[in-house]
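The complex is shown incomplete by one protein chain, all other protein chains being positioned as in the whole.
A and B are the chain letters, set down in written order, and residue numbers restart from 1 in every chain.
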Amino acid sequence: MALLCLSGCSGAQTAFGGQGAEDANFIQLFTVFMIVCTVMYLLVSAALIVAVWRRRRTAMVVEDCNHQATSGVVRPALIGWTALIAIGLTALTLVGFFTDRSNARNGSHPQLKLTVTANQWWWDVEYDWADVSKSVRTANEIHLPVGIPVEVTLKSNDVIHSFWIPNLAGKQDLIPGRRTDAQLLPRKTGLYRGQCAEFCGTQHAQMALDVTVESKADFEKWYGAQLQTAPVPKTPLQLAGYRYITTRECASCHNISGTSAGGQVAPDLTHFASRRSIAAGTLPMNTGNIYGWVADPQSQKPGNHMPTIGLKADDLHGIVAYLETLK
Amino acid sequence: MKSAAERAKLPPADVPRDGPNLTGEELETKLSTTWSNPPGFVGWLSSVDHKDIGRRYVITALVFLALAGVLAIAMRLQLARPDNDLIGAARYNEIFTMHGTTMMFLFAVPVMQGMQIYLTPLMIGTRSNAFPRLNAFSYWMYLAGGLLLWIAFVLNVGPDVGWFAYPPLSGPQFGVGKRVDIWAQMITFTEVAALAAAVSLTATILKQKAPGMSLARMPIFVWATLVTSLMVIFSMPSVALASGMLLSDRLVGTHFYNPAERGDALLWQHLFWFFGHPEVYIIFLPATGFVSEIVATFSRRSIVMYPIVVMSLVATGILAFGLWVHHMFATGLPRIGYSFYTAASMSVSIPTGLQIFCWIATLWEGRPQLKVPLLYVIGFIFTFVIGGLTGVMIAAVPLDLQLHDTYFIVAHFHYVLIGGAVFPLLGAITYWFPKATGRLMSETLGKIAFWMIFLGFQLAFFPMHIAGIYGMPRRVYTYPAGMGLELPNMLSTLGSLVVSTAVLLFVVNLVISARSGRRAAPNPWGAPSLEWATSCPPPPYNFPHIPLVSSRTPLWDAGEKLPVVHGLRVEDRELVLTTVMSAEPDVREPSPEPSPWPLIGTVATTAMFVCSIFSPWAVLVGVVPVALALTAWFWPKSPRLSGSL
């Protein structure tokens, strides 16, 4: 098992990461459970091996031994075993309970609040402030300042999904018609990956979330950039793309702040090019993949809710050029 | 004409009855004529013999195992490498749904009920099931449900929403097309089948035990059957209600699960798991019954601490109804409530741990002989306990929130389902094979298959624990490279290939041995229970005379001769009813004749259910032929005016 664990884990999406307070608790509790369970398993195995080997029979002989009598060791062994199980279970229940309490405390004074809304098959992310002009909307990524408790409100626009960033904390479902929440307390900076964990239809497998835990300063820098509206297109090519996006199909689904594209049913594209991946972790962010995605999203992520439009080559070049400016 | 009351008091008239004057060959020819199926294909279709029904159940279930197993191999091939594109997303979703649904509803539950239907009357010393026609109906309904699902799959309208079909994904808005309707109707079929079988088994066990077989003398397997049948009776209505409401949401526009109209998606999860959790013990408890029988026979030692084993079965059956929420820890219900379900889930370890103790103690006290069935039992203990212990881990909320819906869970439930139920089942099939066919299975082939299954299984499923911890969610058709998931997935795929080869080998062994295996004596293993008192395979009437039982191990305690009761009619199908607790002989009741009506009833019901997917009015129209078929089924054939005969 140790061998398997060592076998190259990059560690961006693992419950054995321990970079969040809740996940650190998980690792501790897991270790305790493993110890108790291993002891119990060894006891059962040892008893079984001895029991079978002790008086094994190789031939079919009809014994005249009494098939009812029980030797004296059975009763005390039974009592001991029952007591052991009872003690083991009580101990495990209690440590489990206290770990749960401790997890519940992690998010008691959140200093940052965001709302994550799940859609088939992408994440809508909003940083909420009472002052709306300070709020930020993005998609398929979250940035978190290290060491600060965060409360995430979870909603769904369609079916049930589950919000899971294993390196930081356990999962929490997003259920239409209900509001749930998750508390995160990241302890180490790094790039992590989250993934939808409840089956939600065709592309459940490609519904990931890029998570960046960074220093407070870096976070504020990022946040400041996100508050900006989209840059104005500069080259003619970019301008052509801008025109296409804001006047044609794209605008009915996507929003780009500062432009007339105001669709609300698809990922916000205002700072699209600053993200690490395209379409909820389906493709790494680079020019070739943007081409691939915009030209034919259905071949990249079959079944997703963005149609393949059949763009002319000129339009396509323009769109990609413009999208790349959306840092 | 005498009044009924007078006739009820008449002394017995003179008809042929078994007894010292009518025994041996003469008796057996007579009983044979009475209890055999009518000749020909129609006779075969009309059979109400529990042995026929049980055998059909088991064989059909094994075919479904093979089908679902082939789907499993397809999934494993797709997952062997990251970013593989052997199977697309939509197809993969259908495949795992079909795999899970078929395994749970068309293989695991029915195969256990099939074994119970076959064995129970033999083990308690009676000639038939309590409601043989209901029993036949149960099989046909099961077959119809299975065919419905698989024909739909072949026609590319197979379900694709997972084996627990959470709405709204399965609701009218997101589950477009007929896929989910097919799934939900299949549930209706299998649950009617399971309920019918459970009712019949319960009544059989309570009322038809051989004289003297009080509850405290019943074989453990029969106890397990009684407990699981009661569990079916109490849990299946829940999934019936849930799937009925889902269908009505989809077909007539109700809003049970629609949050927009004040329905609630979680209502489904509560109802489904209130059934779904007991279901896993409905699969597991009969398997522990097999284990108890096999352990006793092969250590030539009656089970140590019988009362504790029985209490464990009963306790597990009761506790099973209080833990369903442990499947819903991530839904954000009140945290304090969760601790209750954690504690309840963990407490199931006590009865299970005690059962394991009793089996090991029996081996310890006896003289174990390592034949294939016992090998499966040993493999079962080594494997199941791992699955049970991972179950205890995921019962703790902080652990489950990480492990829920990952391959760690997939590992858990294959350890308990395959290790805990399929291993004992394969052992049981090997063990009772001579009873059903008159021939023994090959020991050598059996041993090879066992070791391949056992080792291949560990190779296939142990790495899934690691994949789960390393962040692999379940139900994904692909995963990215570079997350450390390549090695565990490749090992799993290799292991699953070994397992499937081994299962194939097991099937080959079944087929070869059924044709040319060594002939079996009535009691080839020297077992203690009543099913071994009759010939292999048993005659249609099971026992020439009904045994009289005076201990838990009747065949080990009988000398040269087996005590029997007598005085049953031989020219009509007749059973002895005994009292529930102490099994005193009480009434002689007639037992129904073969009949084609259960099959015709099934055809009518199937037509109604299938058409209802397309129009709800089909229910109103379709109910007429169903009612006619049921009336014909229950209409007595010829009045037995002979009163108290």
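In this section, a residue touches a chain if its C-beta (ideal position, glycine included) is under 8 Å from a C-beta of that chain, and two chains touch if they have at least 3 such contacts.
Operating definition for what follows: contacts and distances are computed from a predicted model.
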Among "Fe-S cluster assembly ATPase SufC", "Cytochrome c oxidase subunit 3", "Na(+)-translocating NADH-quinone reductase subunit D" or "Linearmycin resistance ATP-binding protein LnrL", the UniProt name of the subunit that does not appear here: "Cytochrome c oxidase subunit 3"
Interface partners of the hidden chain - shown chains only, full complex considered: B
From B:Ala481, B:Val511 or B:Val587, residue that would touch the chain that is not displayed: B:Val587
Residue in contact with the excluded chain [from B:Gly567, B:Pro596 or B:Pro625]: B:Gly567
Sole contact to the chain not displayed, among B:Leu45, B:Leu147 or B:Ala240: B:Ala240
Sole contact to the chain not displayed, among B:Phe256, B:Trp324, B:Phe457 or B:Phe506: B:Phe256
Footprint left on chain B by the chain that the document does not show: 1, 3-5, 7-8, 12, 17, 19-20, 23, 130-131, 134, 195, 198-200, 202-203, 206-208, 211, 233-234, 236-238, 240-241, 245, 248-249, 252-256, 258, 261-264, 267, 270-271, 274, 521-523, 526, 533-535, 544-545, 548, 555, 558, 560-568, 575-577, 580, 585-590, 627, 631, 634-636, 639-641, 643-645
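Following the convention adopted for this analysis, only the chains that are shown with their structure count from here on.
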Chain A-touching residues of chain B, taken from the complex the two chains share: 88-90, 93, 161-162, 166, 168-169, 173-174, 259-260, 263-266, 300-302, 304-305, 308, 330-332, 335, 338-339, 342-343, 346-347, 349-350, 353-354, 356-357, 360-361, 363-370, 378, 381-382, 385-386, 389-390, 392-393, 395-406, 463, 466, 469-471, 473-480, 482-484, 487-488, 526, 528, 553, 556
In the complex with chain B, residue positions of chain A that touch it: 1, 4-5, 7-16, 22-23, 25-26, 29-30, 33, 37, 40-41, 44-45, 47-48, 50-52, 54-58, 60, 62-63, 65, 67-68, 70-71, 74, 77-78, 81-82, 85-86, 89, 92-93, 96-97, 99-100, 103-104, 120, 154, 158-160, 162, 164, 166, 169-173, 175-178, 180-181, 193, 195-206, 281, 302-303
